[in-house]
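A single protein chain has been omitted from the complex, and every remaining protein chain is retained in its original position.
Note that the chains are named A and B in the order they appear, and that numbering of residues resets to 1 at the start of each chain.
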Amino acid sequence: MNYFLTEEQQMLRDLTSQIATEKIIPVRAELDEKEEFPHEIMKVLAQSDIFGIFIPEEYGGLGMGSFELCIAVEELSKACLGVSTTYAANALGTYPILLFGSEEQKRKYLPDIAAGKRLVAFALTEANAGSDAAGVQTTATRDGDHYVLNGTKQWITNGGEAEIYTVIAMTDRSKGPRGASAFIVEKGTPGFSFGKKEKKMGIRASVTSELIFEDCRIPKENLLGREGMGFIVAMKTLDQSRVGVGAQGLGVAQGAIDEAIKFAKQRVQFGKPIISFQAIQHMLADMATQVEASRALVYAVARHIDSGAKDFSKVSAMAKVFATDTAMRVTTDAVQVMGGSGYMREYPVEKMMRDAKILQIYEGTNQIQRNVIGQALIKEAAGKENG
Amino acid sequence: MKIVVCIKQVPDTAEVKINPETNTLVRDGVPSIINPYDLHAVEAGLQLKESLGGSVTVLTMGPPQAEAALREAVSIGADDAVLLTDRAFAGSDTLATAYTLSCAVRTMGFDMILCGKQAIDGDTAQVGPEMAEFLGIPHVAYVGGFEEIAPDGLRVRRQMEDGYDIVETPLPVLLTVVRELNQPRLPSLKGKMKAKKAEIKRLSHADIGADVERLGLAGSPTQVKRIFAPEAKKERKALTGTPEEQADRLIEELRGLKCL
Partner (left out) sequence: MRIVVDVELCTGCETCVSSCPYDAIVMKDDKAFINEYCQLCRACLEVCPEGAIKETETAEAAAGTADRDSYSGVWVFAEQRDGRVADVALELLGAGRRLADARGSGLSAVLFGADASEAERLIHWGADRVYHAEDPIFEQFNDEPNVELLSRLIEEHRPEIVLTGATPIGRSFFPRVAARVRTGLTADCTSLEIDPETGNLLQVRPAFGGNIMATILCPASRPQMATVRPRVMKRGEYDAARTGEVLKIEAGGVTSRTRVAETIKEVSETMVNLQEADVIVAGGRGLGRPEGFEMLEELAGLLGGAVGASRAAVDEEWIPYSHQVGQTGKTVCPKVYIACGISGAVQHLVGMQSSDIIVAINKNPDAPIFNVADYAIVGDVYEVVPAIIKRLREVKGR
C-alpha cells in the first residue's frame, strides 16, 4: 500500500534496508548465538548518518522526525531486533537531553550522539521500580557543586557500551514522585561501574546490564531541567519513544511473515507447495492483515507526533500495544507455518519469536499501556461531560 | 591530493541469464550497477583522502544514463563527478576508451588515478594500464593492500598468482585494485541527499582536446566479428567402469571442454 513517503523518506528506507540486507542479516544468527554486541554495525549506522536522523541540524543531525525514525527502526527490525533495540535504546537515552537539556548540554552531547561517536542509554528501571516507576530508590544528594549518586539500576539496555547515561534518581524522597530528578552521567566517572550482563531469551545481540552508583560525584551542570522534574522527563521521554517500539514490532512481524511466505512457496508436501493449502493461506492472510493494520497505526501516530501534537500518550500507547502484540502473534505463527524447520536455529523465525517477546514488556508493559489508554479514555469522557 | 577514480556503469552480469532456446542474453529486470571492482576503487580513494587530504573525483565515459552511477559514487562520498559523453566516443574498444579517458584526466589534473581491476561486462582489465601508458605515468595493477602512503610515493601490495609483491611507486601513479583491498562503505543519508542535487560536469570530445581519429570506432583497432552463446549444457553423462576408467573419461571430457 502507498503510504506517500517523500523522496527523502524513501531514500532513508532504501539506505536502511540496504544496511539491513548487506550488513545485518549475514551476521544476525552469529550475534545471537554469541550474545555479541554489534560494534561493526553501529559503525556502519554512524557512517551512514543514521544516528543523526532525529537530532536537529544545528547539532549535526538531519532534523527529521518520529516518522523517519520509525522507518529506520522498522527496516533494522526486519533484520534483527537485537540490533534495532541497540539503536532504538540509543534514541530513548537521547530524548531527555533533546527535550529538557539546556543549550550548553545540547551543544556538549548532541553532536557526538548524532555522529554515532558515543552511544547513549536511558536508566530508569530498578529492582523495585519496573512498572511502578515511582519505586525508584537511587538517590542523588546535593553536595556543593556536585550531586552524589548512590544506588543500582537494573536491566539497562546498552549498559557498559554506552558512554552517556540519562539517569533518573531521587533528590528528595519526602516529595514522592515529585522528588525525582534526571541527570547525565558519563562512563568513566569515578563511582560509576557496571554489574552483570544479563543472559536473555532474545535480543541477545543487545547488551542489558546493571549500573552501580557508589558515591558517584557528578557536576551540578549535569542536572537535566530542574530538581523534581525527573518523572516528567521520564514520562515525556517514554511518550516520545513509544511509537518507535511499535515500529520495532512492525519490522519484526514483517520480517517473519516474509520468511514464512518464502518457505511456504518452496516447501512441498502431499505433492504441492504448502502455500497452496487453505490452512496456511488463512494463517498468512491473518498475519498479513494484522501487520498492515500495525503499519497504518504506527505511521499515523508517528505523523501525528511530528505534526506538533501536544498530547499523544493515548495514541502512542495504542501503536505500541497493537504492533507489539501483533508481532508476538505473527512471529509465533511464522514458526508454526514453517513447522519443524521453523523451530530450528538454522532458520531465522525462531529467533524472531524469541526476540519479539520483549516488545510486549519493555518501555512500559502492554498492561501499563492499556492503563494509559484507559486513563486517557476516562479523561476524555470527563472532558466531554464538562465541555 | 587530487584523486580521480574511473568508474563504469555495467549491467549486473551475475543476474544476466541466457535464454536456453535462443541462446541469447535475457535482460528483463537486470539492473545497471556500478562495476563492483570500481566500488573498491572509490573506497580506496575516500580512505586516501581521509589520510592525506585532497579530493576524490569520479569519472566515467558512457551514455547519459551513466549519470546514475556517478551519483551513487557521490552518495558514498565522492566530491565531484564528471561524465564523458559524446556520440564520437561510441563503439570504442579498450584502446579508444583508454585514450579518451586519459585526455579527460589530463585536462582535469590529478595526483593519483584509481581503477577497478576489470569491468564485469568486458572483463579485459586493459583500460587502466593503457591509460597509464598514454599519460606517461607508472601503474601498479592488482593492488590488494597499502603498506605505506606518503604525499610523494606509495608502497602497495600487488597480488600475484602465488602470493604478493610489495611494490614502491612514485606519484603520480595509476592503480588498479582488487576486492581484497577494502570493504566498500555504504552510502550515507547526507551523501544520498547531496548526490540528488549534485551537479554532474559533462565533457564532450571538444572539451578534452582529443584527436578525433583516435576516438570511437575509428580509433578502435579491435572489432567484434561474432557473438555466440557458450557451449550449451550437455546431457547428463554417467561415467561407468572401474575407478581408473571413470577417472580417464572424466579427464577426457574436461579437456574436451577446455577446462583442464
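By our rule, a residue touches a chain if its C-beta (ideal position, glycine included) is under 8 Å from a C-beta of that chain, and two chains touch if they have at least 3 such contacts.
Here the structure is a predicted model, which is why all the values come from computation and not from measurement.
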Omitted-chain contact residue, chosen from B:T60, B:S75 or B:T94: B:T94
Contacting the left-out chain in the complete assembly, out of B:C6, B:V56, B:M112 or B:V140: B:V140
Residue in contact with the excluded chain [from B:E67, B:D80 or B:E130]: B:E130
Where the missing chain touches chain B, by residue: 11, 13-14, 16-19, 22, 24-28, 30, 32, 62-63, 65, 87, 90-91, 93-95, 98, 120-130, 132-134, 138-142, 155, 158-170, 180, 213, 216-230, 233-234, 236-240, 243-244, 246-248, 250-251, 253-255, 257-260
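Rule of thumb we're sticking to: only the chains that are shown with their structure count from here on.
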Inter-chain centre distance, chain A versus chain B - centres from mean C-alpha coordinates, in Å: 43
Complex interface listing, chain B residues touching chain A: 185-193, 196
For the chain A and chain B complex, residues of the former touching the latter: 7-8, 11-12, 15, 18-19, 22-23, 44, 47-50, 52-53, 62
